[in-house]
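Missing here: one protein chain of the complex. Every other protein chain is in place.
Per-chain residue numbering starts at 1, and chain names A, B, C, D, E, F, G, H, I, J and K are given in the order in which the chains are listed.
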Amino acid sequence: MRILVLHGPNLNLLGSRDPEIYGSFSQEYILSHLTSLFPTYSFHLFQSNHEGEIIDVIQQKEYDALLINIGGYTHTSVSIHDALEAVKPVAIEVHISHVEKREAFRQQSLVARHCLGTISGFGIAGYELAVRFLASNYPPTSAN
Amino acid sequence: MRILVLHGPNLNLLGSRDPEIYGSFSQEYILSHLTSLFPTYSFHLFQSNHEGEIIDVIQQKEYDALLINIGGYTHTSVSIHDALEAVKPVAIEVHISHVEKREAFRQQSLVARHCLGTISGFGIAGYELAVRFLASNYPPTSAN
Amino acid sequence: MRILVLHGPNLNLLGSRDPEIYGSFSQEYILSHLTSLFPTYSFHLFQSNHEGEIIDVIQQKEYDALLINIGGYTHTSVSIHDALEAVKPVAIEVHISHVEKREAFRQQSLVARHCLGTISGFGIAGYELAVRFLASNYPPTSAN
Amino acid sequence: MRILVLHGPNLNLLGSRDPEIYGSFSQEYILSHLTSLFPTYSFHLFQSNHEGEIIDVIQQKEYDALLINIGGYTHTSVSIHDALEAVKPVAIEVHISHVEKREAFRQQSLVARHCLGTISGFGIAGYELAVRFLASNYPPTSAN
Amino acid sequence: MRILVLHGPNLNLLGSRDPEIYGSFSQEYILSHLTSLFPTYSFHLFQSNHEGEIIDVIQQKEYDALLINIGGYTHTSVSIHDALEAVKPVAIEVHISHVEKREAFRQQSLVARHCLGTISGFGIAGYELAVRFLASNYPPTSAN
Amino acid sequence: MRILVLHGPNLNLLGSRDPEIYGSFSQEYILSHLTSLFPTYSFHLFQSNHEGEIIDVIQQKEYDALLINIGGYTHTSVSIHDALEAVKPVAIEVHISHVEKREAFRQQSLVARHCLGTISGFGIAGYELAVRFLASNYPPTSAN
Amino acid sequence: MRILVLHGPNLNLLGSRDPEIYGSFSQEYILSHLTSLFPTYSFHLFQSNHEGEIIDVIQQKEYDALLINIGGYTHTSVSIHDALEAVKPVAIEVHISHVEKREAFRQQSLVARHCLGTISGFGIAGYELAVRFLASNYPPTSAN
Amino acid sequence: MRILVLHGPNLNLLGSRDPEIYGSFSQEYILSHLTSLFPTYSFHLFQSNHEGEIIDVIQQKEYDALLINIGGYTHTSVSIHDALEAVKPVAIEVHISHVEKREAFRQQSLVARHCLGTISGFGIAGYELAVRFLASNYPPTSAN
Amino acid sequence: MRILVLHGPNLNLLGSRDPEIYGSFSQEYILSHLTSLFPTYSFHLFQSNHEGEIIDVIQQKEYDALLINIGGYTHTSVSIHDALEAVKPVAIEVHISHVEKREAFRQQSLVARHCLGTISGFGIAGYELAVRFLASNYPPTSAN
Amino acid sequence: MRILVLHGPNLNLLGSRDPEIYGSFSQEYILSHLTSLFPTYSFHLFQSNHEGEIIDVIQQKEYDALLINIGGYTHTSVSIHDALEAVKPVAIEVHISHVEKREAFRQQSLVARHCLGTISGFGIAGYELAVRFLASNYPPTSAN
Amino acid sequence: MRILVLHGPNLNLLGSRDPEIYGSFSQEYILSHLTSLFPTYSFHLFQSNHEGEIIDVIQQKEYDALLINIGGYTHTSVSIHDALEAVKPVAIEVHISHVEKREAFRQQSLVARHCLGTISGFGIAGYELAVRFLASNYPPTSAN
Partner (left out) sequence: MRILVLHGPNLNLLGSRDPEIYGSFSQEYILSHLTSLFPTYSFHLFQSNHEGEIIDVIQQKEYDALLINIGGYTHTSVSIHDALEAVKPVAIEVHISHVEKREAFRQQSLVARHCLGTISGFGIAGYELAVRFLASNYPPTSAN
C-alpha cells in the first residue's frame, strides 16, 4: 500500500520553525519513522508551497491513501476542496498543532469534509495514529 | 494508569442508534475492546445524560486520563468548559462520527481547548488511537 | 395508547406563574382534563427541571406518543435534540404561550424538527388539539 | 359564525402539487370537510396569488374569524402584517407542512404576531384543529 | 400642476385605524385640505393595496409630482424602487407616523433614494409641508 | 413549441428606460426578433408589474418553456419561487443587464434554483442564446 | 416663542462647504430668513463642534423648541441621546442633505427617537417647513 | 432574614481553582465570613453543578433573598432565566472575577435582568457588598 | 485618601431627571452622604458633559481612586478607554441604573476593562458599596 | 479571431469527474466541437490548477477573447480579479454546472464584474452560446 | 511651509505612557527633531483631548499641511471625518504603534479616506517619513 504524506505550505520548515509549537522533527524524520513502524507499507512525501501543485498531485492518484496536512490552504482553498471532491481519495486529515485552539480564520476546514476523519493536536504522532487506522482497515500491498 | 471514558448524552444508545452513522458496537464493547488491547491499563466508563453529573465526575479526578466524548454538550456547555479549565486533566477529545461534516451548531467545540488533541470521524477506532497516544507518552501504572 | 405529557423546567409552576400569560390551570388539571376527554387513552405526566432527566425519559420509551413542552430547553438543548433524533418518537410540540411573539432567543426550536407538528399559543387547549390529531391518526390501545 | 379560510399563493394547487408534502386533498375538499364536521358554522374560501387582494379581503372584514395560510407571503409581506395589525381579526395561522423543518427564509412569520396561535405540520387536519379551538371559545352563529 | 398623493397598503384605513398613531383624518380629508390650502394646484389620490398597481401608476406619469407614502412596500419593494429609478419623478416621501421610532424592519426605505426628501412623523401635516416645498420650487400650472 | 417570454415589473419600459443600461429595443422587438430567428417556434409575451399575475401565468402552464426575467421580484418573491417549485416548468433565467455588477440586494436570485440555467449581461441577445439552447435540446412542435 | 437652531459640527461652514451639496447659504442667512418669515417668533442660533457644549445647551432649556441638526453626532452620540431623553424638549430633526442617500454610517439617527419628526433632504427649506409645523401647533409668544 | 448563597457549577472548587483569579477562600469561608459580619442574618449555601437543581432551589423559595452566582449557566441557561422570571425573588448577581474582562461568550448575562443589581470583579468581597445593600434596604428577621 | 467621583454627561441632572429611574438625590447629596459615612476620606466631584474634559481630569491624576460613572461615554469612548489604559488608576465603575436591562447599545462597556470591578443597579447606594471596598483594601490618607 | 478557453483547477478532469453533474465530454471535445461549429475562429485551450499561471496567461494577452471558467478560483481569487481589472479583456464567464444551486461559498464571483456576461448551468453548451454572442458582436479574423 | 502636527487624546502623555509601546520621546521632542531635520519648514503642535477643539483647528486652516494622529478619535469620530471632508487639507495620517496589530475596534480609520496616505508602526520616525514625502512634493515656503 502506497501512502502519500501530502504537505502544504511551510511544512518544509518542520524542525526549524517554532519548535515549541511544531516540535523538533523534520519531514524526513516523519517519513523514516513511519517506514520503521510500518515496514509493509511504502511511504512517500510530497511537499509544496504551491496550491496548484497540490491539486496536480491529488489528481494524479499515484497513491493508495493520503495523509493530508496542507497548512494554510486547509482554510482557504475551494480548489483543493474541489480536487478532493472529484478524486475521492482515501484520505485522513492530520494537523500537528491543535488548530481548534488557534486563530478564528483556522476554524473552518475545507478539507475535512472529504476525509475519513481528522486527527489534530498530537504533534507528529498524529501521522502514526492515522496509519494505524489505515492498517486496521486496508490490506497492505506487497509492493508498489 | 486509570483511564476514564467519559460519555455524554445519548452515547448509552451506541449500538442501537442509527448504526449506519454510529456503528453497531455498544459502550461495553468499547471498554472490553480497549481492555484487551491495553491490558496494563485500567479502563472505566462513566456515561450520563446529565450535564451536572459530568461536571461532578470531572471534578472528582478519579482518573489519570480522560477520553472525553460528551455529545451535544460539546457545543453548548460553558460549565463543562469551566470544569476542564479548573481541573486541567490529561484529556483527549474523541468523536465517533466526523462532526466537521454535520450541522452548523456542531462546528464549535468548547471541549477542544482543554484537551491534548482531537480525534474525529474514525468510529470506535478513535478510542484506540487515543489510548495509543497516551501509551506512548505516559508511563502505565502497575495497578490502581 | 399511552401518551406522555413531557414537561420541562418551570412547567410545574403552571397555575401559579404569571396567570395572565400561562392561565390558571395546573399540570394536574391538564392531565385530568385530557383523561376525561379521551377516556380510551392513558395519560401520564413527567415534569423535570433537569435536562438529563428529560433525555433519560425520552430514551426509556415508555410511551406511545409524546406531547412535548420542555420550556427553556426548547431553544438551547442540542442534547435533547439528539435524543429525539435517536429515538424517533411519535411526538407533537406544544407551547402554551405563543412563542413567536416573545424574546428573540425563543425563536429557534431544536425540538420542532423531530415532531409531527407544532401547536403554539392556544393555552392548555393546545394539548387537547394535539391529542385530537393523534386520535384521528393512531388506533387507541385497549390497555397499557 | 362565518369563518374564512384565507389562502395565499399556490394553495390553489393543493391536491396536485407535490402530494408527498402537501397531501392529495384540494381546497374544496378542505371546505366541505370542515362544513360536514362543523355544520353550525359557515365556511368560505378565498384564495389569491395576489398580495393586494389578500389585504383587500382582510380589510373588508366579511368574516368572524380567519384561518390564515398565505404561503410565501407569510415570510415577506410587511403590508399584510400591517393589515392584520390594523384590522385585528380573530385569526389562527395554519401551515400544512411543518415550516420549522424547511428553508431558512421560511423561519420568520410576519403573520404569527397577529394571530391567536399557530398550528403547523398536521396537513389539512390543522384546519380542523383550528376550528375546534374556535368552537370551544366562540359562540356559533345560527346563520350568515 | 398636478400632484398625485400615491398611497400604498392600508392607507385607505386612515381615520379608522389606530387613531392614536395615525390620527382621525381620512384620505379624503387630506385631499380636500390640500386643495383648500393650495387652490392653484390640482390634487389627486391613488390608493392601492397592490404592489403592481402602484408600479403601473408610477409608470403612467399622469402627474407632475408625487407625494409618496406606500406603507409596508416602502421597506420591501425592489420593484417599486426600480419603477422610480426608471421614471425619475419629482417625488417627496411622506410618512404619517415617525418610522424611525418603530420596528427594525421599517428602518430601511427603498423609496428614499429616489425622492427629493423625506418628511416623517408630522401626521397629515407632513403632506402640507411637502406641498409647501413644491410650491416654492415649482411653478404652479393654471389647470390640468 | 410554445415559448413564453415572462417579464416582470418595469420590463414594459424596455426601449425607453435608461437606454445605456437596457438598450434601445422594446419588448415587441424582442418577440419579433425571436420569431424571425426561430420560425418553427411560437413566441408569446406576458408582462406584468403584479407579482400575483406572474404566479397565475406560471400556474396556468400554457407554454412549453419559459424565458423568465421578472425584474425586482427575482430577488424578493418567495411566492414566485414556490410557484416554480410546484409547477416545475422548463425555464431559463435571463437578465438583460449583468446583475452581478449591481446593488447588493440583487445578488440573490430566488428564481435561479428552479431554472435550467442563467444568462446574464448580454442585453437582448440573452433571449436568443436561451432559445438556441432550447432548440438544441427540445424538439419543436409543428403548431400551437 | 423662542426657537433655537441647534447646529453641530461643521455646520458653521454652511455657505462655503461643498455648495453643490449644502447650498450657498450661511447659518446667518437661515436665521434672518426665518425671522423675516415668522416675525412673531424669536430665533436663536447655537453652533458648536463640541459634543459637550451641545449637551450643555440642551440641558439649559433656554428655548421653547429646538430645530436640531447636529451633523456627525446624529449617528454616534449616545450622550446627546441621553440629554434629549432627560430634558424631553419640543424638537424637530432637520437635515439639509438627504442622509438616506449617503454612507451606511449615517443611516442610524440617535436623535430621531426624541423628536416630533424628521425633515431630510430639502436644503435650508427644511428649517422653514419645521417652523411651519410648529406655528400650526404651538401658540407664538409675543416676545422673549 | 434568610439569605441563600446560590452557587452554580465549579464554585465548589473555590479556594483550590486558579487562586490568582478566584482567590484562596473556600465557599465555607464566605459563609462564615458573612455570618460573622452580619450576625442578625441567617446565611445558607446551596451549590450544584446541575442546572435542574438550581431551578428546583429557586422555585422552592426557602429564602428571603438570593446572592446568585451560577458560573457558566449565567450565560447559557434560558431555563434558569425563566425560573427567576416566574419566582421573582429578591436577588443580587455576584461574580468573583470581573467577567467583563473575559471571553466573549461570558459577556451576556441571562440572570442580570431578574436581579436588583450586579456586583462583579471584587473577589469574595462582592458578597459582603451585596449583603450591605440588602441590610440597608430590608429589615432583618429575628429568626428563620 | 482622595477619592474622585467622576461623572459624565447628564449626571448633573441627578435628582431632577426621571426620578423613577435615577432616584431623587442630587450629585451634591451623594458627595455629602459619602463624606458623612467615611469621614477619614476626602471626596471630590467632577462632572462634565465634555469627553475631552473627562480625559483631562483622568490624566491629571489628582486623586487616589476614581468612582467612575461616565454615562453615555461608557459605551462609545475609545479615547477615555485609552486614557484609563495609559494612566492605570485605582478605579471602580458605578452605574445607578441596571444597564444590563437597558438598550442594546448600552451592553458594551469600554470602561470596565480598566476598573477593579463594576457595581450596577443599586442606585446611589452603589457609590457607598464602592467606597466600602476601597476602605477595606486601601489605607486612608490623613489629609488632602 | 483567437479565442482562449481559460480553464481553472479540476477542469482537466472533465469527462471523468462526476458525469451526472459535469457531463461526459472532455476539454478536448469542447475545443473540437467549437472549432467545427465556428470554423472561421481559432480556438485554444489553457488549463491550469495554478492560480499564478492563470494570471500569467491573462496578462500575456495572446487572445482576442476569453471564455473563462476558473473553477474554485472564481470565488476566492482577488489576484485574478486584479489581473482582469488591469488587462480588461473581452471575456465571458461560463460555468458548466448551475453554481446558483450549489454551496454558499460558490455564490460570490470575483470574475463576473470584469466580464461582458455570465452563462451558467447549460453544460458544455454554455461555451457554444458564449461564442455565438461573440460571433454576432465581433468581426471574425481570417487567420491568426 | 507651515506644518501642523495635530494630536488627539492621550498623545500629550507621549514619553511617559507605556514606553515599550509608544517609545520614550515626548511631543516636544518630535517637534524639535522635525525642526532640526527640516529647517526650512515651520512646525507647530496642537494637541487636545477634545473632539470639538480638533474640529475647530482643522476648520481654521492655519497650516499648509497636517500630520494627523488623533488617537481614539481615529476610529469613532464621524464629525472629524466630516471636517476633513469639508476642508480637504493636505494631510498624512501617522500612527506611532502599528494599529493593524491591535484591538478590533482600531481596525477602521475614518481619517484615512481624507489623507494622502498612512504611515503606521514606525514610532516617531513616522513623522519624519511623512515630512520627507511632503518635502519632495510641495515647495517649502521661505518663512511664516
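Things to note:
In this text, a contact is a pair of C-beta atoms (placed from the backbone, for glycine too) under 8 Å apart; a residue touches a chain by one contact, two chains touch by 3 or more.
A quick note: this is a predicted structure, and the numbers were derived from the prediction, not measured.
Hidden chain, full complex: it touches shown chains A, J, K. Contact with the chain that does not appear here is found for just one residue of J:Glu51, J:Asp64, J:Glu100 or J:Glu128, J:Glu51.
When the whole complex is considered, the residue among A:Glu51, A:Asp82, A:Glu100 or A:Glu128 that touches the unshown chain is A:Glu51. For the chain left out of this panel, the touching residue among K:Lys61, K:Lys88 or K:Arg113 is K:Arg113.
Across J:Ser24, J:Gln59, J:Gln107 or J:Asn137, the single residue that touches the chain missing here is J:Gln59.
Within the complete assembly, residues 8-10, 12-13, 17-18, 48-53, 71-73, 75-76, 105-106 of subunit A touch the chain that is not shown.
Residues 98, 100-101, 107, 109, 112-113, 115-122, 125-126, 128-129, 132-133, 136-137 of subunit K touch the missing chain (whole complex, contact as defined above). Those residues of subunit J that touch the chain absent from the view are 50-53, 55-56, 59, 76-83, 86-87.
Assume only the chains that are shown with their structure count from here on.
Identification of common neighbours of subunit I and subunit J yields an empty set. The interface in A-B, A-J or F-J that matches I-K, meaning over half of the contact pairs are the same by residue number, belongs to A-J.
With centres taken as mean Cα positions, subunit H sits 56 Å from subunit E.
Inter-chain spacing, taken between the CA centroids of subunit E and subunit F, is 32 Å.
Averaged C-alpha coordinates give centres for subunit E and subunit I that are 50 Å from one another. For subunit D, the set of residues touching two or more other chains reads 50-53, 76.
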